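Only a single protein chain was left out; the remaining protein chains are all shown in position.
After this line comes chain A, so read on.
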Amino acid sequence: MSEVVQRTADISGEGADSIKKDVINVGFVGNPNCGKTTLFNAYTGARLKVANWPGVTVEKKEGAMRFHNHNYKLVDLPGIYSLTCYSMEEILSRQYILSDDVDVIVDVADASNLERNLYLTLQLIELGKPVVLALNMMDIVTERGMEIDTHRLPEMLGIPVVPVSARKKTGLEILMHAVAHHVGKGVDEIQHHHYNSVPSAHRHDHHKEFAMVYSDEIEDKIDAVKERLKDKYPKMTNHRWHAIKYLEHDKDIMEKYPIEYKDILDKNYEKEIINEKYDFIEEIIEEVLVNKDSKAAMTDKMDRVLTHPVWGVPIFLGIMAIVFLLTFTLGDAIAGGFEVLLDYFSRGVSFLLDQVNASPVLTSLIVDGIIAGVGGILTFLPNIFILFLALAFLEDSGYMSRVAYVMDGLMGKMGLSGRAFIPMLLGFGCTVPAVMSARTLEDMHDRRRTILVTPFMSCSAKVPIYVLFSKMFFPQCPTLVALSMYVIGLVVGIVIALILGKTDKKNSRNCLLIELPEYKTPNAYTIAIYVWEKVKDYLQKAGTTIFIASIVLWGVLNFGPSGMVSDMSESFAAYIGHIIAPLLAPAGLGYWQIAVALISGVAAKEVVVSSCSVLFGIANINSVTGMSALSAALGSMGFGSLNAFVMMVFCLLYIPCAATLATVKKETGSWKGFWFTAAFHLVVAWVIAVAIYQIGCLFMI
């Protein structure tokens, strides 16, 4: 029996109707920027479930839908250019496709960029699972005056081809219909002419069963390896695909299914295989694409301005200034509103609890602990919302990849990717959204380094600390001193980034390589779903950690060995402060009140100032009288201007606030990131503080 008949007999069926499947599992695959996500969202709406693939930080999106009496489970796989073993996304995708969890693959291709997209299509077809090609962005094809022969294309590929436009929402039902009917199917009839290639002298006429047929020499080797694999692993699905992987020296497959191959394969045939695939793609394009000379004028015109060798950077900085302003002025304004509401709410609750004679402990727990904690979470929300709205807009329009190009030179000198500029810039406003924005960095090592370094950028919460201490101890030049904090933060950040970059042996980001997609009008629906996902993510994951941290800190600051205390100097925090103080002495900060203020600063940096006012018993700390009272109190303890300077530096550099730590944990996916960041910053702060103090002391003597 010829292979073709055997295969179709094995996977019998007329499609989903005769296969009694409860749920049709559909995997969405495609290049980045092909509109796959927009298409996926069009089917699932906001009813997505986003999780991580087990053990890695690659996102997995799942959704469900019902259509024409069938239930579908849709999984959105990461955007990939090919199915090699060189990246986690690729390995995950192909493992998933080969597993039983997938019935049909929808290969989403950018029809206006067909040539390159077909490379993945050919690879998917080779995997052997049913594939339906969705030609997305057909509206752009028409706009440009191009045409695609949708009769010949399926004949050459042997799979159904459905034109769609995710943006205009056309073809969507037809696609799902095609999917339902393609479950369990093998290859459709293939007809192609191969005008250009050498006539095959091969003993098997593969052309009827495989869209992609290689040169005779390669086909011979594939057959030989296939036989070996069949002998050793008879139960394997798709021996041909695995054999092709052997020719490509695919480490993943060679490790999983070892065989003797050195006598058959004298070298790595990956290059030849890729070249032959592209030769076939050129044939397909020649036959199938009409009016190929598309007018990509718009994008190139915009790029001439936006990636201008001279103006590119200033334009980018201008755009970021707008984003920054929106995020932090508008965001803070809204946050301010939240705070006012929260205040009313908190007082109201306090009043009610009073009315029912609730115990002071309970009242404090609810008001100072829980409500303050939740309030803490919510105050970041407006900033995050607006920031991600702006970033999503820039990303969806296609501009963000240009950022990587424009900033590459500058950031490259610091050992960071061009895109790392954004988180670092945002860190000057607030570290929480800054760390979240590090998601746009694709390289894990880059991302980790950027996340580690971003908190050194002085955030707005630290400003009250600088204002207070500079005014008190440097009355002639408070602004200069405060500014110096920003500079120190920047310098420390850059130096650490450089050092980490040098020591990071597996520095895979050695060179910029990124696709610049066409510019397009951002899709409101895509952006809405994206922002909603980020907000939900933040509330669920960071929120819970912030909440817990607030409660813990509340406990430590309000309770002592004798129970609840009203005087902070009796609290556990004070005891801890007394223990820690000697450790801070070499930095000139060996005072238990300072230690407690610093501990409270782990909850939120703004709290340092209010802790100081509580600990030193000063009302209205920002007034002239308040400040002179405080500096008198400090002065009597031997705390002078050098100590003040070191204090500010320490606050600048040490453990980031609980919200940041929680976000770091969420973005790195582990508690290890959390503890490491806290420890790293503490150590850096301590070392630098001690250095400054000791050297400063030498000068004073």
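One rule holds for everything that comes next: a residue touches a chain if its C-beta (ideal position, glycine included) is under 8 Å from a C-beta of that chain, and two chains touch if they have at least 3 such contacts; residues count from 1.
We take it that contacts and distances are computed from a predicted model.
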| item | value |
| --- | --- |
| Listed names "Sugar phosphate isomerase/epimerase", "ABC transporter ATP-binding protein", "Ferrous iron transport protein A" or "Menaquinol:cytochrome c reductase cytochrome b subunit", matching UniProt entry of the absent chain | "Ferrous iron transport protein A" |
| Listed residues A:375, A:412, A:478 or A:586, member touching the removed chain | A:412 |
| Given A:353, A:444, A:512 or A:564, the one touching the chain that is not displayed | A:512 |
| Hidden partner chain, touching residue among A:257, A:278 or A:393 | A:278 |
| Candidate in contact with the missing chain, chosen from A:215, A:307, A:569 or A:610 | A:307 |
| Missing-partner contacts on chain A, residue numbers | 81-82, 84, 86, 112-116, 119, 270-271, 274-275, 278, 292-294, 299-300, 303-304, 307, 309, 401-402, 404-405, 408-409, 412, 508, 510-518 |
